[in-house]
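First the structure, then my questions, so here it is.
All protein chains of the complex are present and in place, except for one that has been dropped.
Moving on to subunit A:
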Amino acid sequence: MVLPPYHPVVERARLYEVGFETIVDFFYRLAEAADKLREEGFWLNYGPERLPDYIEVPARGTLRVKYGFPVYQKGGVCMDVTNTEQAGIAEEAGAASVMVLDKLPYDIRRQGGVARMADVRVIQQVMDTVTIPVMAKVRIGHYYEAAVLESIGVDMIDESEVLTPVDEKHHINKWLFKVPFVNGARNLGEALRRITEGAAMIRTKGEAGTGNVAEAVRHMKIIVGEIMKLRSMTPEERLRAAREYGVPHQLVDLTARLGRLPVVNFAAGGIATPADAALMMWLGADGVFVGSGIFKSKDPRERAEAIVLATSMWHDPETVAEAQAMISEQKSMMGIDIRRLKPEELLQVRGE
């Protein structure tokens, strides 16, 4: 038996009706703003450039390369790790990438205090031990943590609400960097604002470190639902939606036409079992981030491999059942009921 997608339109739209070139052309227009900023000073070496018709010398960090990177993460799992040993387990299990953190979200909740980017030496050690891409998190609005990560060569930067934000109002202007960024979103407006700021990838926020996938499901359904609504709108209504979201109307039109976000969209926050991952894929995610779910369980090796299998094979309930049988529910991480968290303990509300 093969499970049909939750939203047939989303599945069809994944074939990129307008083609990748059109998407990239669109981003060139957004990049004009970044060129202006670059003239103003500090970030002289950064920013996407317009390409000549013919390139002899390799052009690094172009938009196609930045937006292309997450395309090759699709159908894969990015796993949170805190050291080289965990990174090795993740790679062997078939993770498409690893995210290096100082503490897993579950422990951040437990310990409290200010959560910052991971130890640079640990990130470098992980980069030297695994062949898959290495991502790392920076605090929302922390330009300099991002500049540090770019300079040591991290493959993707996650501007993450899991860490303590340093700027309550503004996110990083991601057009200034050559390394692609991933940002969290709970609804379509938030996702499109992050794309306007230059995010090359979006992940639904969920509620990290809870082992409870309910919020991730809620956010994915909100985003898909709002895109479906855009598709049925008149051009005038879309213009108004663009104003409400605070983003260019071309981006809203493009999203409506594609029937999906114009960048790769992963699910995150509370994914703890193979079936959780398959559910998020069925709801329209391009892949999943797994945080505390693997290394806070008692069977990380088996669980990592099982979640990878279920993410690739989400169409097929029999294989997901097989994946589910590779792990034991008794060894799953202890979950936290979101309703028992105090409002100030919620991570998802950080950075609208």
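Descriptive notes on the structure:
As a convention for this text, a contact is a pair of C-beta atoms (placed from the backbone, for glycine too) under 8 Å apart; a residue touches a chain by one contact, two chains touch by 3 or more; residues count from 1.
By definition in this document, contacts and distances are computed from a predicted model.
Its record in UniProt calls the unshown chain "Pyridoxal 5'-phosphate synthase subunit PdxT", which is the match among "NADH-quinone oxidoreductase subunit D", "Pyridoxal 5'-phosphate synthase subunit PdxT", "succinate dehydrogenase" or "Hydrogenase". When the missing chain is restored to the complex, the residue among A:204, A:312 or A:348 that touches it is A:312. If you put the hidden chain back, the residue from A:97, A:183, A:196 or A:255 that touches it is A:97. Which of A:179, A:201, A:230 or A:336 touches the hidden chain is settled by the complete complex: it is A:179. Listed by residue number, the positions of subunit A touching the unshown chain are 14-16, 19-21, 51, 54-62, 64-65, 68-69, 71-77, 91-97, 127-133, 150, 153-156, 178-180, 305, 308-309, 311-313, 315-316, 319.
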